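Here the complex is missing a single protein chain, while all its other protein chains stay put.
When the chains are written out, they are named A and B in that same order, and each has its own residue count from 1.
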Amino acid sequence: MHVLSVDQFDTKYLDDLFSKTQEIENTLLDKSKTEELAKKHLAKQVCTLFYEPSTRTRLSFETAALKLGMGVVSTENAAGFSSAAKGETLEDTINVLNNYRLSAIVIRHTDTGAAEKAASVSKVPIINAGDGAGEHPTQALLDAYTIKKHFGRLDNLKIVMGGDLKYGRTVRSLCRLLAFYPGNHVSFVSIPELQMGDDIKELLTSSGTTFDETDDVTKVFPDSNVVYWTRLQKERLENPGSIDKGGFTLTKDNISLLPQDSIILHPLPRVDEISPEVDSDPRAKYFEQAGNGLLIRMAILDIIASA
Amino acid sequence: MHVLSVDQFDTKYLDDLFSKTQEIENTLLDKSKTEELAKKHLAKQVCTLFYEPSTRTRLSFETAALKLGMGVVSTENAAGFSSAAKGETLEDTINVLNNYRLSAIVIRHTDTGAAEKAASVSKVPIINAGDGAGEHPTQALLDAYTIKKHFGRLDNLKIVMGGDLKYGRTVRSLCRLLAFYPGNHVSFVSIPELQMGDDIKELLTSSGTTFDETDDVTKVFPDSNVVYWTRLQKERLENPGSIDKGGFTLTKDNISLLPQDSIILHPLPRVDEISPEVDSDPRAKYFEQAGNGLLIRMAILDIIASA
Partner (left out) sequence: MHVLSVDQFDTKYLDDLFSKTQEIENTLLDKSKTEELAKKHLAKQVCTLFYEPSTRTRLSFETAALKLGMGVVSTENAAGFSSAAKGETLEDTINVLNNYRLSAIVIRHTDTGAAEKAASVSKVPIINAGDGAGEHPTQALLDAYTIKKHFGRLDNLKIVMGGDLKYGRTVRSLCRLLAFYPGNHVSFVSIPELQMGDDIKELLTSSGTTFDETDDVTKVFPDSNVVYWTRLQKERLENPGSIDKGGFTLTKDNISLLPQDSIILHPLPRVDEISPEVDSDPRAKYFEQAGNGLLIRMAILDIIASA
């Protein structure tokens, strides 16, 4: 019922969800079907309960709900519920909202585990839209959907992941999804201080997913299907200068090494780790990827509201 | 037309409103009637004009509007209208919104009397969602509806009110509603510094409603129908330590003195004046009470939009 963590998924769930997502994508190509869809859940409402602003994610969920005919009530100021003077536990807030006859509560929180805590008392489905250093499962789903859509599969792919692999939530979650499928190989590209954690590497190994580590994109780009790039957070580094020399910025030059049929993804926002000149390359799919978030969230909300 | 103060109600109004509320509650049990209701006021819009955040109340009103098919425009930042540089009077703001062809304006304000002031220039119905130390009439209505729903009546009840009775807006308003009905008896439980004000006591006396005062819950709990508990605001006290010894926290232990058919209410948020262990007791109705706010607000908005 709840959507809390990548851990709760399996290939069956992903297959069904991605079929549903594709179905919605097709529906939106047809004007009269789109209008039909916009009446489907007319009497239902979703609450976007955000304890910190995350406008991109919130607008994506809200547009998704509206396209299904659902009403939206919203706050980016949910921390007000637990303000100093009127302190209220997250559980109490969820208990109150449970009596507002909502069809789903989309929660964004600063604290790791907050979505799980909310779900533990909620009879209304909770969707985790990011909880601190914890999970952001719909991001992982939209990443996987984007790959699936392009290649028709999520197995036997060569994926390069670059940037801050140690702290990056998205690369860690995507690894866990890729490990469900056979024959994938991941190349981790980062500086040593920000390389992928051992927990994920062990998970890959135990699932039979191979990987290598490098700090040189030229070695791995020529034989890649997917480049998943992320922001290298200079503020985490002792010697930020080392990044600039390392080729951790995608440019027309280094992406010329990529096969024609490969795709370049990024969870956004990007700062300067992808040069704007890359945007017009047909392999650059990061804005389309953001749009797939709308579709995935429509599919999830539709499934939940139809239950 | 406007809903500004408990003073404007009488038993006829409450009877009609509570019938309407019950009718809406029944409607929401039926899927196709719920969908019908969600189309009822399709072309109408409500503005939630909040000069301070009160997310619980705002989301309740907005969900209520959406369930009636009304659109919602909203701000929690209405103070921006009267910002230093662009100072605008409340009356001007209301005059502008009066030309936006809205069906109702729900106002929350920091200043006592603001809702009255807004109504004085408004041709569009104003609903007071709390104005400073002033009124919050829909809270009083949902409190009374919760009691009515459980006991089938608002007369001949024994009501214990506990906590900060001196400054608490909700207990004061509820007393004024209970005074409409014969045979009620109120027991005020607080420390002397925070006991109920003389104005309310005089109003009760003049209406024939009896009351007593105590600081000992064990004396009044065994013979109560309703316990209405509120937060004791320690920051208002010279000697806050005295509270902790006073039994002003509801626990499994002290609520065991209550009759089986009694109910425990609280306007929420609660901090530590009701122990979480009480939540699972069937007499604890405070979350359901919050949900009744949605129903009361639907009834009020439906009446206003149908006028």
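To be clear about the criterion, a residue touches a chain if its C-beta (ideal position, glycine included) is under 8 Å from a C-beta of that chain, and two chains touch if they have at least 3 such contacts.
As the structure is a computational prediction, the values presented were derived from the model and not from experiment.
Enquirer: Using the document's definition of touch, tell me which of A:Lys67, A:Lys117 or A:Lys149 contacts the absent chain.
Expert: The single option touching the absent chain is A:Lys67.
Enquirer: Please output the residues of chain A touching the missing chain, sorted low to high.
Expert: 28, 31, 34-35, 37-39, 53-56, 58-60, 62-63, 66-67, 72, 76, 235, 268-271, 276, 279, 287-288, 290-291, 294
Enquirer: So that we can see where the missing chain sits, which residues of chain B does it touch?
Expert: 42-43, 45, 47, 71, 73, 75, 77-78, 80-81, 85-88, 91-92, 95-102
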